[in-house]
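One protein chain is absent from this view; the other protein chains keep their places.
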Amino acid sequence: MHHWQRSKRKSAGEGPWAWLAAGSVATSLALLALLLGLLAVRGLGHFWPADVALVTLDDGRQLAGRAVKEAPLPGREARERLYRDGNRDVDGDIWEWVALERIQDIAHPEDLVVLERRRWGEFIGRLVAIETASGERFSGDAAWPALKERLAVVEDGRRQIAQLREETIQPLVRRVEAGQASAEDRAALASAQSQVNARQAALPDDTLVLESVGGRSLRQPLTDVVRALQPNAMGPVDKLATWGQGVWRFLSEGPRAANTAGGVWPAIFGTVLMVVLMSIFVMPFGVLAAVYLNEVAHQGRLIRWVRIGVRNLAGVPSIVYGVFGLGVFVYGIGGHLDDWFFASRLPSPTFGTGGLLWASLTLALLTLPVVIVATEEGLARIPESQREGALALGATRTEMLWRVVLPMAMPAMLTGVILAVARAAGEVAPLMLVGVAKMAPQVPLDGEFPFLHLDRKFMHLGYHIFDAAFRSGDVQAAMPLIYATALLLVVVILVLNLTAIFLRHYLRGRHGTLPH
Amino acid sequence: MTVMQHTPSTSGALIDFSAHASSLEVRDFALRYGDKPALSNLTLRVPRHRVTAFIGPSGCGKSTLLRALNRLHDLNESVSREGSIHLEGQDIHAPEMMVAELRRRVGMVFQVPNPFPMSIYDNVAFGLRLQGRMPKRRVDDVVEWALRSAALWDEVKDRLRASAWSLSGGQQQRLVIARTLAVGPEVLLLDEPASALDPISSLKVEELIRNLKSTLTLVLVTHNMQQAARVSDYTAFLQDGELVEYGPTDTLFTNPRLARTENYITGRMA
Partner (left out) sequence: MPHSSSTPPLRRSVRQTRDRLATALITAGGIGVIVAVMAIGIFLAVEVLPLFWSSADTPRIDLQALWLPQPYTGLEAPAHRWQPALPEGGGEPRFGMLPLVWGTLEAAAWSLVIAVPLALGAAAHSALFMSPRLRARLRPTLELMEAMPGVVIGFVAGLVLAPWLDNHLALGAVLLILLPPGVLLAGGLWSRLGGRLHRRLPMGWAAVWLMPWLLVIWGLAVWLAPLLEAWWFGGSLRTWLEVHLGLAYANRNAIIVGMAMGFAVMPSIYALAEDALSGVPGNLVEGAEALGATRWQTLWKVVLPAAGPGVLSAVMIGAGRAVGETMIVLMASGNTALMTANPLDGLRSMAASIAIELPEAAPGGTHYRLLLLAALLLFAFTFCVNTLAEVVRARLRRRYRRMEGLA
């Protein structure tokens, strides 16, 4: 592009409008920085094992928790602070508002423990003792090391059980549900179930004796504890390690507690799988259409209009594609497929409901214009002399396209697909119509025939954000997780876009060396 | 071989073709881009194993004529034509003539070198591989032979796998000639092959052209009068899409029969 300006004249006398224009760039950049900063700080901060404060109030009451935010008290020159103090089972909720003026003392004693539990969320308080099933009791200083040790055993057992469930039991159950199970299968299922039960029973059946700082005590079965920390006793290195572990668990585990805790692994997997399927659909068809438009079709008025039309389809709202997907793919094609091939399962639909296949097809349609436009641009940038050179050597048009033109247009096609993937990864609205699920802990790819389950619903990062933000009971509790998920989604999309920008740059650079 | 026909526009340039049979023969050929005529009423013969140069002011149709000889205009849908062109007596527009095969037999080298973005070796082997699978040994042989014929072998034999775009402009142009030679053409069309090159590279290409005429029929379009005089055996002068004068190069340059030709050659053209 050609650019004017650059005269060395002083711009001092430009007047107010010029400054407002500069201000709008600064404002936009500041807003972008603010958004990214917010996501990064809150998203990553969630995993940091921050110190737990022991707050003593003026009436002598104590509470332990982490400060979340402050707000002015209505009508007075005073502020109050919100603490997240966990212990939903003891206190009824996990929040506590405290007026600043009532705080007498804030301390960070090292013996405060934070337990992450499968039920009731976090516990914050003191560990009094640990009692084993065999009657042993560790208390005082011995309690914490004993807890760490026994927790490792529990974790190991839990991992084995999960593996058994996923690899053996679930496929069998599904076969039983589908009515295809043989007697052997049923026997295998029964034996696997009993194995699980045995393993479950073998888990150390210990009980933790806990005490909240408010003085209430609690007996907590160890098997429900996911993680135990003493954040105030940890050094920076320990904290960093715990932080890394937290990030890893977020990426590799499934969600818990109605999507307000745990990880997002099924959502990552679902998003990636859907996007991969979509690329498989969109790449060949997009390239085919672009090659037709640019290389084969008669370049007349009609093609010019078609080209404008295709370009404009990129601007049609994604929800409209979702409607199309629902009406045509799900109710139309899916309904017929069910009538013809899966009649035995009716009325419960197989393909007649949203699923992986329809979602990726819908997104493929949505991103088709992106790929077509990018590929066409790449094709148009190939010098005519290359085509003539191939033809002059006796190549047919197909050979010319296949051996010279398409290899040269490769980076442009890749750019198009990457842009398409970036767009598809962030698109949520059409998925709400054609196949995303709130909770689908099973990924649609497994060791069971036909391995890839195109009819299943799947989880999606973007939808996960929406769901956790608007359909979960306690938004405040889910916030850190939403931040983390949003950050993950943004990072994925930014990386994809940067790749596309880089590729485009590389493409221009390479063509720059053309001998002309 | 039919007897040479004289049309008014060739102005009776009687050429003695008895020594060389003609390779290409253009008969009453006319070509238009949409409504715009580009060539009209052209008739000429290109003698075998000689270098024929087309000269004329820019826009006179010399490149258009050259591209018509291997039907490169087929790409452009707005082009229409009349008359016929014969290669070794065969009508090149006949339905049984396959375009790709015609273009293999009538190779073409363009003004700007256009090597493909592949290795030097692959560039030369490109046309060969189109013709079907061939033992690697034989491809190697042909590549070497073509590069030697284009006087490029000694410069690139150690880096056949390097990108063709890493060569200099003159080397690229000789590579393109080698690439064309590799498919065994009978005629080689050269569209101002040296105009984008520096003087030394340009001389090398000219020398190559002179060497090639022992086995090939060459047609050269050039705007460089000295080049036409140095290289060609016959010269055709075109103006406004018509053939003005056609004859042996020395005759045409030293003793043109028409004032138009003389004006152009001596640079007195408006």
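Observations
By written order: A and B. Residues from 1 in each chain.
Basically, a contact is a pair of C-beta atoms (placed from the backbone, for glycine too) under 8 Å apart; a residue touches a chain by one contact, two chains touch by 3 or more.
Keep in mind that what you see is a predicted model, and the values were worked out from it rather than measured.
Per the touch definition above, the residue from A:162, A:280 or A:316 contacting the chain not shown is A:316. The chain not shown here is touched by just one of B:141, B:207 or B:250, and that residue is B:141. Set against the missing chain, the residues A:25, A:183, A:201 or A:237 yield one that touches it, A:25. Among the residues A:107, A:241 or A:297, only A:297 touches the chain that is left out of the figure. Hidden from this view is one chain, which touches chain A at 1-7, 9-33, 35, 38-39, 71-72, 285-286, 288-289, 291-293, 295-297, 306, 308-313, 315-324, 326-328, 331, 354, 365, 368-369, 372, 396-399, 401, 422-423, 425-429, 432-433, 462-463, 465-466, 469-470, 475, 479, 482, 486, 489-490, 493-494, 497-498, 501.
In the full complex, the hidden chain is touched by chain B at residues 98, 100-101, 104, 128, 130-132, 138, 141-142, 145, 182-184, 215.
Heads up, the rule we're going with is that only the chains that are shown with their structure count from here on.
If you average the CA atoms of chain A and of chain B, the two centres end up 62 Å from each other.
For chain B in complex with chain A, the touching residues are 70, 72, 75, 77, 99-101, 103-105, 107-108, 110, 112-117, 126-127, 130-131, 165, 169, 172, 176, 179-180, 183. The part of chain A that touches chain B in the complex is made up of residues 298-299, 383, 385-396, 399, 403-404, 407-408, 513-516.
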